[in-house]
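Omission of a single protein chain aside, the complex is shown with its protein chains in their original locations.
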Amino acid sequence: MLGPRSQHHAGRLAARAHRLSGVLLAVFLPFHFLALGLALEGAERLDGFLAWSDQPLVKIAEWGLVTLLSVHLLAGLRVLALEFLPWRDARKSWITAGGVIAAATGLVFLASALA
Amino acid sequence: MPLPAILFLAQRASALVLAPLVLIHLGLAIYAIHGGLTAAEILSRTQGSLGWSLFYGLFVAAAAVHAPIGLRNVLREWLGWKGVGVNVVLAAFGVLLLLLGFRAVSALTGV
Partner (left out) sequence: MSDTENTLQVRVWRGGEDGKFQAFAVPRREHQTVLDVVTYIQRELDPTLAYRFACRVGMCGSCGMTVNGRPRWTCRTHVDTATGGSDVLELEPLRSLPVIRDLATDMTPFFEKWQKAQGRATGTRSRADDTHRVDPASPRRQAADAAIECINCGVCYAACDVVASDPDYLGPAALNRAWTLVNDDREGDRKGVLAAATAGGGCHSCHSHGSCTEHCPVELNPSAGVAGLKRLSLLAMVGGKV
């Protein structure tokens, strides 16, 4: 078994975050589409859903989704850069920067939602 | 061309398409959530807009390619599900995303 010293290097942690965020987003996607599809049944139906989504718990879930999407986007951009640009090192500083940017994006969203 | 090579190409190509779309989507989400969402506000932006219908149409198509390929890797590597079954189920998931996604785009834009 690999221990923590082999499991917790930055590249592997970034890959884990990339994968977990991807799985959660993929599971969420059909429900996102179904909710938006409510508009087919009229603006009132969509408004009913939006009113339900205005509660704090749902707001927190939305904040989570925005953060997950940011994480997935930035981790994916790093993989694309590693694979298609001629970098010779693992660009680990990008991982920290990406984490900070993703967290900041989530917080800006939350601030905007609560304001 | 071997299947892994095709899936790799499709995954990276769809990622390149998705990256700018996700960026705009995130920006729009932060902007639109401000002061709460109403159906009237959303629909006034999207109804009858060919631009938004193309934007979201492309978004849905790229996501419907991207998500099943990623899930396929996860199912193969973490759950050891490697037969034809996993390909069939995930192809079906891709079609489901495509149908639900286009339905949602059509609901929002009326196009």
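Structural remarks
First chain written, first letter: the chains are A and B, and each begins at residue 1.
The rule is short, and it goes like this: a contact is a pair of C-beta atoms (placed from the backbone, for glycine too) under 8 Å apart; a residue touches a chain by one contact, two chains touch by 3 or more.
As the structure is a computational prediction, the values presented were derived from the model and not from experiment.
Taking the full assembly into account, the omitted chain touches A, B.
Among A:Leu24, A:Leu40 or A:Leu82, only A:Leu82 touches the chain left out of the display.
Interface residues of chain B facing the missing partner chain: 1-5, 7-9, 12, 73, 76-78, 80.
Counting the whole complex, the residues of chain A in touch with the unshown chain are 1-7, 9, 11-12, 15, 79, 82-84, 87-90.
Following the convention adopted for this analysis, only the chains that are shown with their structure count from here on.
Mean C-alpha position of chain A lies 14 Å from that of chain B. If you check the complex, the residues on chain B that touch chain A are 12, 15-16, 18-19, 22-23, 25-26, 29-31, 33-40, 42-43, 60, 63, 67-68, 70-71, 74, 96-97, 100-101, 103-104, 106-108.
Within the complex formed with chain B, the chain A residues making contact are 19, 22-23, 25-26, 29-30, 32-34, 36-40, 43-44, 46-47, 50, 53-54, 62, 66, 69-70, 73, 76-77, 80, 83-84, 105, 108-109, 112-113, 115.
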